[in-house]
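Apart from one protein chain that is not included, each protein chain of the complex appears where it belongs.
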Amino acid sequence: MSVQGITQTSQYLTFKLDNEIYAMDITTVREVLDITQITKVPQMPDFMCGVINLRGSVVPVVDLRLKFGLEKAASLREACIVIIEIILDDEETVLGILVDSVQEVISLEPEQIDPPPRIGTRLKTQFIKGMGKKDKEFIIILETAKVFSAEELAVVQTTDDIPMPETPGGTTAENENDD
Amino acid sequence: MNESNRFIAEFYNETEELLSGVEDAVLDIEENPGDQEAVNRLFRAIHTIKGSGSMFGFDTISEFAHHVETALDNVRNGTVPVSKALIDLILVSRDRITAMLAEANGAGPPVDPREGEQIIASLKGLLRSDVAEVPVDEFPKDGPEKACVPDAPAPQNEAVYRIRISPDPDIFAMGMDPVMLLYDLADMGACSVMVHTEKVPDLENLSPESCYLFWDILLTTTKSLNAVRDVFIFVEDTCEIVIETVEEKAAALEASTVPRSGDILAECGDIHKKVIDEESDTLSKERLKPAQKEQKVVPQTHKSAVASTVRVPSDRLDKLINLVGELVINQARLTQVASNINDTHLGESVEEIERLTGELRDSVLNIRMMPIGITFNKFRRLVRDLSSQLHKEVELITKGAETELDKTVLERLDDPLVHLIRNSIDHGVEPPEVRERTGKPKKGTIILSAGHKGTNVVISIQDDGKGLNVETIRKKAVETGVIPENAEIPDKKIFTQILAPGFSTTSEVTSVSGRGVGLDVVKRTIESLRGRIDIDSVPGEGTKITLILPLTLAIINGLLVNIEDDFFVLPLMSVEECVEIKSKEIETINGRNILNVRGNMVPYIRLRDRFHIAGRRPEVEHIVITNVNDSRIGFVVDHVIGGHQTVIKPLGPAFRYNKEISGATILGDGTVALILDTNVLLESA
Partner (left out) sequence: MAKVIMTVDDSTSIRQMLNFTLNQAGYEVVEAVDGQEATDKLAALHIDMLLTDLNMPNKNGIELIEWVRSMPKFKFIPIIMLTTESDTEMKQKGKAAGATGWIVKPFKPEQLIAVVKKVLR
């Protein structure tokens, strides 16, 4: 059984978060970096760990564990930052994703991908494009456009007395901020 | 052809500028009908549009411009007087040409030809019936250039022409060297030339500036008689030209070998050519002598009084600025690395590079600076049109038009300024009757002024209208739940409520304003430029809206500070002083954070707390005292590292709502430092 929308064999970059394997379509991935100095930006939700200097550009980094409600990583030894390109508010934006480790690039045919399960995963269904299967392992293929949409990323945290623009979209049940 | 695209792009640019000049000139003439200079300017602009329009294929625009030009020509020579009808018509024509340009450019909808015809009919109507109109279709098709292009169907038979050229002695003064005519003829076919020197006087009587020669030529060519005639089109007045068709070629051939009675025998071409050349050499040498004495090389020892400009596409400029920005960053790094190496030579070089980089950065940023007068000028027309539309009388006064701003900032200011002016005219300035009743002059005044203050540009729009009613606004704000009922809020803050989305106290909505849609967009635009809006008003006297904007968006002069391992940059312009303070000396008075600095009370923000930075407070902290909007405020940090100038890197849409952070910058060692917006920090203190 295949997933609507996946009609051809594509390549995916796989990575690990808390011992589960995830994947992203390779076309959005620009490059992969070893973990580097992340400058924290105050007043941001926890999953926005900060920004890095990528050859002169300032690129924001998202801690994917925290974004998905997992606990913060115990060790950052193998951690990598995956640099992706997405459209945010009609603008092409570069974003960094902090993951436990990066595996490899694989090819998956449409037949190897099942639609996302309704229950059983902690992720919102819309974040998952499909479930891939390779070598007896399940791979959670992420719908990057949904995971890193403007609503998901730009959460307001402010305490001004004069009103600020309203929070766009809704804060998802996702953002259980573990501290 | 790629080149023609370039010309066309230049044509669009140029015509846009000309049209803007047309508007200015017309408005000047309206104010001062006797301004002949403005009339001439206007005429020339339309004339140029007509000319270049036809050159680059914009025939409809050129034809339309022709009609406007005719009307203006008559204004120029006084046959048509300056009237409101004329002014309106010229303005309408100008708009029409703008629309036609936009259509041609693909930037606008197709224009209705009937409108164009109406305008042309009105223009013609302006002309009195006894005034001759320049006929459009009197294009002399017999320009010389037409003949110079090869004839389409060339007569295949060869014909022989006998041509006598007898130039006026003064032909050289016309810039015409008769030898050019001979070359032209020689291009058309086989030529036998004989020069007559009979009229050349003795040396004593010979004037080297006169031509005493005349020529007989036999030309064998497939070209037509007309083509031959066209060779002489420039010299019809200054030469006597006789062209005769000789018999068919065969006969002519015979003629060339057998002497014919009465006819001048054309000798073998070579010899005569040599004679001609010698003659022309003599003449040319004489002519060229004074010219040859001149320098061949062209060094401009004279500075032309005319300032020259170069048009540069914006994206090239942006690229240049980015490169300079990168250079600045890397130069900072170089300086840092070099400071750890004790080498005088290296140190000297690095210092020099620092100086040069600074100069380069300043020069490049300066390129993008343009005077705000350009934008101000557009508003003259706006005010005129709006006032008449809204039945008010308003005069626009501008000050500080020479104030320069970054081009990008200037472009983005257009819409907000238009909106604010609209508001002033619509809601601020009262109708003339009301003004008279309240003892004000019938004509309302709007003062648009601009100036530099530190690293900021301050632009204000001030009207002498009815002002803002604090109570009405407060009530509305309470109604919509924006502010609590009994809150003590200073008037200035109440006024800024009108900038909130959807806010409107008018019960009516005019086509011009009142929907409450525009002002919040103005606010957002100004904020996106890292600027601020201040509003001040006195009921019955008027309202003043002030925009404060940074001079440039690209580079910041900042003060680098750190708290633990986090680095921040504070805009240097607002920094007054830095004071070292022991943590226990910092007081809290009435629960508010205030510091006593040499007897003055300065409120402060401890950034460590504000930003929830983990770690223990050091024993000695530093407080950076800044002046923000005439209020002093201190920021407590761990260390003040020093002045730091660098390129601002935007943080991107993900951080859009983090208003305290206006951007980021990369330090010499690659660390990212966050740039703080002191205004925002102050407001939320």
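Letters A and B mark the chains as written, and numbering starts fresh at 1 in each.
Just so we're on the same page, a contact is a pair of C-beta atoms (placed from the backbone, for glycine too) under 8 Å apart; a residue touches a chain by one contact, two chains touch by 3 or more.
Source: prediction; values computed, not measured.
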Message: Counting the whole assembly, list the visible chains that the omitted chain makes contact with.
response: B
Message: Given that one chain is not shown, which residue among B:F11, B:F64, B:Y161 or B:F379 touches it?
response: B:F11
Statement: Filtering B:A121, B:A173, B:I374 or B:A487 for touch with the omitted chain leaves B:A173
Field: Sole contact to the chain not displayed, among B:D35, B:D95, B:E158 or B:D184
entry: B:D184
- line: Full-complex touch with the removed chain, picking from B:P33, B:G51, B:G467 or B:P618, is B:G51
Message: If I consider the whole complex, including the chain that's not displayed, which of B:L27, B:I87 or B:I233 touches that chain?
response: B:I233
Task: Name, in rising order, the residues on subunit B that touch the hidden chain in the full complex.
output: 3, 6-7, 10-11, 13-15, 40-41, 44, 47-48, 50-52, 54-56, 62, 134-135, 138-140, 143-146, 148-149, 172-177, 180, 183-184, 209, 231, 233-234, 237, 287, 290-291, 294-296, 298-302, 304-306
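Following the convention adopted for this analysis, only the chains that are shown with their structure count from here on.
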- line: subunit A and subunit B have mean C-alpha positions lying a whole-number Å distance apart equal to 46
- prompt: Which residues of subunit A touch subunit B in the complex?
  reply: 37, 39-44, 48, 51-53, 56-58, 60, 88-89, 91, 93-95, 150, 153-156, 158-160, 162-165
Subunit B residues touching subunit A - in the complex, by the definition given at the top: 326, 329, 482, 493, 500, 566-567, 610-613, 649-661, 664, 666, 670-674, 683-684
